[in-house]
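The structure under discussion is supplied below as structure tokens; questions concerning it will follow.
Part of the complex only, each chain left as placed.
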Amino acid sequence: MDSKNSFVDEDLLKRVPRWSKYLEAKLGFRNHWYPVKLSSEIGEDQLATATVLGEEIILKRIDGKVKAIRDRCLHRGVRFSEKPECYTKNTITCWYHGFTYKWDDGKLCDILAAPDSKAINRKSVKSYPVEEAKGLIFVFVGDEGFDVPPLREDVPPTFLDDDMCVGNAIYPVDSNWRIGAENGFDGLHVYIHRTSSLVGDTQRSLPIGHLSDVAKVVLYEEPGNPKGVDDIFENHISVWEGKVEGQTVVHGVKRQTNKPSRTTATSIWLPGVLRVDNFPDQGLTHFEWYVPVSEDKHLYVCNIGKRVSTEEEEKAFQHEFWNRWKPISFENFNAQDIIARKALQHYYKNDQAWIDEMLIEGDAPAIQWRELAHRHARGIQKPENL
Amino acid sequence: MDSKNSFVDEDLLKRVPRWSKYLEAKLGFRNHWYPVKLSSEIGEDQLATATVLGEEIILKRIDGKVKAIRDRCLHRGVRFSEKPECYTKNTITCWYHGFTYKWDDGKLCDILAAPDSKAINRKSVKSYPVEEAKGLIFVFVGDEGFDVPPLREDVPPTFLDDDMCVGNAIYPVDSNWRIGAENGFDGLHVYIHRTSSLVGDTQRSLPIGHLSDVAKVVLYEEPGNPKGVDDIFENHISVWEGKVEGQTVVHGVKRQTNKPSRTTATSIWLPGVLRVDNFPDQGLTHFEWYVPVSEDKHLYVCNIGKRVSTEEEEKAFQHEFWNRWKPISFENFNAQDIIARKALQHYYKNDQAWIDEMLIEGDAPAIQWRELAHRHARGIQKPENL
């Protein structure tokens, strides 16, 4: 890292003035909320670690609330998690010299090997605001003094609705987070899903391509609300037959049925989260986050939501989630996306690729996303923060 | 890669003005022909992949002729070979969005997920001229618009002769290609071969060193013909005894025999191919290519040729090749060279080594080779082509 100011060469950034901040955000955007764990992964009094935007953090649930601080002692930089020492409920002690910090605010409150040090009560390890919602633990990766916005500004509309019942899973993926985001939002990549078991299981229609009318893409840029790009499928021309040299060689699946059988829209929101309406089936909503971990890794946080009005409906949905949607949607349909992202990473790991790529008309929504992110991201992760 | 213009530091290049292009050619020389596969490795309708000068390519044999294009979709850069889709004989389709290219010229002829894109028929993936000769598949790694010279300009004289029957094998080696070239052309390195089983098997003579008379090295630099350096052994002083502190400690093998029992010359040719006359035995010719793959890998393409005039002679030579020369020459004698190259790579992987090395009189032919390559190579592989 040393004295570099950016993860990406400045000459390349100048080539894309309308989305240079997106190109620069190889490790993500600062001052945003990111989900890093399932709620079920951290029980009362339990510790967990995560890496987000390249920052190693350690988390603990205390009296039901999850706390998060940087997993790095101020003194000599070792990780608390190498050998955690928790002598009181509200503190964590570094195994190396006994530097002890409050979980609440990261304040250095004691040093066991040096109880009279002037550093005590004057220094603090970075602490991260935490919110928990819909079975996910979100942390805010922010600059010092940055005014923390409410979680609702950083999630897709409807996700936090009271009647939205959600099933979750997290998968680590070996690609940059932007690769995940662009693969997910890409209306053309449905081509790879024609072989998924989900198509037969749901008896739904699935074309082999969507041609977006970029003029009809809807941008959400209102202050105080989530910022996103919504690509509504009724504005699309769907492609049902793939032809090579004039001959049809690949077919989409078009059902003759009375039931509405199509996904209706895909929207992408800062800091990198997708919403797919009426997917994997009518009346369900799929959400997926691409949480930056390192230059070549992201957490793929998948969620399926359904509106419920009774406890029975909620139970029924949870049963359906575990027995049907998790295996067939996340681990069959979305697993195809994971394979694609690894393949893309081979190319895009070279920053020059973002200049050399040859996008086409159907990629216009992706460009809208890059530019929106450039305009509204609250900050860029920099080497100096690692 | 980003915005670098060279694989090698410019300050070092300035130190060797007479062969700076050779030092710079860490990934080889552009606009030359390179063998990448045995003909037998690609049957009709079969696909294969190779990496040459750092460029990943995919090959297919169609109606007997091998075609080669870059193994990278123009759109999002994924490799076709990750999951090849070949719907028609003349095309390959990218698994990601159905971008379809002609094998002949690389033209983008269809996009299955976006059949109306303006990119169709306007863009082409890089295609590589291919020639097949003597059981090898050669590709031309060239700049756009570069006038492709005939294969015969890039192989050693006699290799393509009609009566030359050739046996081939390819071995991957973990060293830079120039290490391979200089090890092969080095008249002194015969020292390592004194222990090879080939010496006993052929009952030939093998000194422990050759002292080249550099004034008598022959340079081939005529326009339109192969460019090379020929080191003729009758101009050498051979060393038969190795002495340490005045005492003989190592002996070469000098036969008393009527049969001519010596290799007669070693010559090296652009873009990096050696010819050894009357080796591994009288009347045979050994050829070997050092094909750049990456900074620290090359393909070692080995060939033994014999002039034949009847089908029986050809069959007899093929039998001899598989039963004698491949095991005893390639896989015993030349295997010693592979070990040496890996050992050299440990030093020469640091570009500074090319400045620090301490060459002696017997290395003069190697310098002739570096300078000839500098004068006549048709281009240098650059980071921007990867």
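Remarks
We just call them A and B in the order they show up, numbering each chain from 1.
To be clear about the criterion, a contact is a pair of C-beta atoms (placed from the backbone, for glycine too) under 8 Å apart; a residue touches a chain by one contact, two chains touch by 3 or more.
Computed from a prediction, not measured in an experiment: that's the story for all the values here.
Summary of assembly composition: all chains derive from one sequence, 2 are present in place, and the complete complex in the structure file consists of 3 copies.
One rule holds for everything that comes next: only the chains that are shown with their structure count from here on.
Inter-chain centre distance (chain A to chain B, centres taken as mean C-alpha positions): 47 Å. Residues of chain B that touch chain A in their complex: 1-3, 72, 74-79, 82, 87-88, 90-91, 93, 95-98, 100, 109-119, 123, 384, 386.
Put simply, chain A touches chain B in their complex at residues 9, 11-12, 188-192, 208-211, 239, 242-245, 247, 249-250, 340, 343-344, 346-348, 350-353, 356-362.
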